[in-house]
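Below is the structure I would like to discuss, written out as C-alpha cells.
Of the protein chains in this complex, all but one are displayed in their positions.
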C-alpha cells in the first residue's frame, strides 16, 4: 500500500471554469491521492492556507480564462515566505490569452517558480504519472 | 448598334470541364458577341482553324484541369505562323496544378503570348468588359 | 430589501443609481437624457432590437461572434475585421474577467500592462474603465449593431456605462450570470442587481429607446439539458419583462443531437412566448439564439471547423434567429481576428446555404418537443408554486431545493445534484434527476434512455459515462463510448 499524498488544487483568480477542476479531482482521487479541492476563484492566500493546514505535498493551480500570467505572479515567493519552500507547484490549463507557442508559456511559468507546466488538453493520466514520480509514489 | 464581333472559344487539351464553357458561351451571346464554341478537349490546331474560318476577333482558351501550362505552350507561335499575328489570346480557369500566387501564373502565361489571363472564379462580366474594351466595342 | 418580482420603485432605483455611478470614476459621465438623444440618432440598421425583429419576420439566421481586447483602437480594428472580413451580421463586445468581477483596479492594471506588452493581457474589453465616450467611439466605428457580452454577476455599472455608450443589446441575467459565473454570490443579490439592469433598460424603453436583452442560454456549456436552460430563460424573461424590457432573445447551447437541438430551439421560443403571455406581458418580441457547441473543443482546427459547421447547420435547420459562433482556435485560447473571421465565414456559408431548408415537424421531433415542454413546465410551474406566485422568490427557493439545478456549476447556491449524460443517440438525458420536480413518467424515460446506452456499451450506468461524454467532442465523438 502506498502512503497517501495530499494535493491542494483549485482554479486561480477570477476564473470560474469548473468542469476541468471537477474532473481532475475525480481523477486524482481515483489515482489514490488525498485531494483538497478549493474549487474555482481561488486566491493565492487560500492555496497557501490550505496547503499549510493539510500539510500538502503539492499545489496544483489551474487557470483557463487567460489571466493566468497575472494571477500566478508571486505565488512561489508567497509560498516560500509562508515556509512552503519545498512544495512543488504545478500549473495547467489555457495559461495565457491567445495561442502562444507552448515553449514560451512554459518558460514564463517556470521562471515564475512552477515545477511543471501543462498545455491545454493534457489528459489527467499524464499529470498523475508526473505526480507519482515527483512525489515518490510507486505507480 | 454595335458591329458584331466573333469569338472562338473552347477548353484546351484533354480537359473535359464543360460547365464553365457552357455558361461563358451563354454570357458572351447575351452580351452581343457571335460565339463559335468548340466545346471541351480542343487542340491548338482546332482553335486556329476555327479562327481563320470565321475570321474571329479573339480566341478564348479555358483550362481547368491543371495541365494548362503544358497545353497552351506554343499556341501564340502557331497562330502567328498561321497568319493570326494580331488576334488577341485570352486564357482563364484553373491554369496550373495547385494553388500558385496568381501573379506568377499571369506572368507565365503573358510570356507565352496571352494578352489577358484570368484567375479562378472570374465572373463573365469582367471578361466581357475587357473584350469590349480590347475589341473596340462600345458597351 | 425584500426581493419580489415587481417593477423597482423609482426612488429606490434613483438611490441605487447614485451609488452605482460612484463605483468607478467613469460613472460620473453617464447622463440619461443625453444617452437617450444619442440612441435616437443611431441609424435603425445599427439597432439590435430592430435587426432581430426583422430577421425573425424574414426567417433569417444572423451570425454573431464573441470578441473583445483590452485597448480601444485594437478593439475597433477587431470589430471592423469581423464585420468586413468575417461578414458578421451582429457584433459583440466581450468584457474581460476582472471587470466581470467588478475588479476595476485590476482591469486598469491590465490596460496598462497591455499597452506596455503591445498585446492584450485581458481576455476582453474593460468597458467600465474606458467609459462612455470611448464606448461611443467603438459603436460609431462600425456599421453593425453591437452587444455587450460578459458574465457579470453585478453588471449595474457596466450596463449604465455601456448603454449610455451606445451599445444596443446587453447579455446576462440574475441567474444565468450568477450560477455559471460565480462561486459565493447569492441569488437574492444577483437577481436584485439584475432587476436594476432590467429596470434601466425599461426606462430606456419608456423613453423610446429599445435595448435588446439576452439571458445567457448555455449556462455552464456542458451537458446542460434543454429543460434546465429553458427554465432559466423563461424565468429571466419574466423578470426582465416585469421591469419593462420589450425585446428579448432567449438562448440555448447546442447539445449535438440534431432532433434534440431543433426541438430545443422551437420549444424555447414557444414556451417563452407562452409564459410571457400567461403572466400578462403581451407586447414582447421574443427571438432565439443557438450557441454553437459550448463545451470543450477539439484542439485540431480542421476538426473544430467540423464542430462549428455542425452548429451552423443546426441553427439554420432549427430556424434560430441568430447563432453565436465559435472559432477554430476555441480549444487553444482567445482567437486572433483571422481565426474568429474563419469561424464566421464557415457559419455564414451554412446558414445561407441552408436558409431554405427547415427540419420537418416529424413524429420524432414532436416527441422530443413534448418531452422538453413537459419537463420545462414541471420546473417552471414548481418555481411559481414555491414562490407562491412570485417568479423571483420561487427561483431562489427552487435553486435551494434543487428543483432547478445546473450541471457542473461553480456556485454554492446551486444544488449540483443532477447528473447529465448522453443517451445512445447523443441526446443529453439525466443519469440522475436529483430533485427536479419530474413526474415518474419523465424520470423513467430518462432512466430507460441511459440504460439503453449502458446495455449497448455493455457497462453499468456510472459517473464514468459523464466524464467520457465531457471529453467526447474533443476526441471526435458525441457519445463518450468506453475505449
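To keep things simple, chains are lettered A, B and C as they appear, and every chain counts its residues starting from 1.
By definition in this document, a contact is a pair of C-beta atoms (placed from the backbone, for glycine too) under 8 Å apart; a residue touches a chain by one contact, two chains touch by 3 or more.
What you see is a predicted model, and the numbers here were worked out from it, not measured in a lab.
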| item | value |
| --- | --- |
| Chains still shown that are in contact with the chain withheld from the display | B, C |
| Candidate in contact with the missing chain, chosen from C:345, C:377 or C:447 | C:345 |
| Contact residue for the chain not shown (choose from C:170, C:310 or C:408) | C:310 |
| From B:33, B:47, B:65 or B:109, residue that would touch the chain that is not displayed | B:65 |
| Absent-chain contact - pick from B:50, B:72 or B:96 | B:96 |
| Touching residues on subunit C - with respect to the absent chain | 256-259, 298, 300-310, 312-313, 317, 341-350, 352-357, 360, 362-364, 424-426, 473, 476-479 |
| Residues belonging to subunit B that touch the chain removed from view | 13-16, 18-19, 22-23, 26, 39-41, 65-67, 69-70, 94, 96-100, 120-121 |
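As a convention for this text, only the chains that are shown with their structure count from here on.
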| item | value |
| --- | --- |
| Touch-based graph of the chains, sorted into line, ring, star, complete or other | other |
| Distance between the centres, which are taken as Cα means, of subunit C and subunit A, whole angstrom | 30 |
| Geometric centre distance via CA averages, subunit C-subunit B, whole Å | 54 |
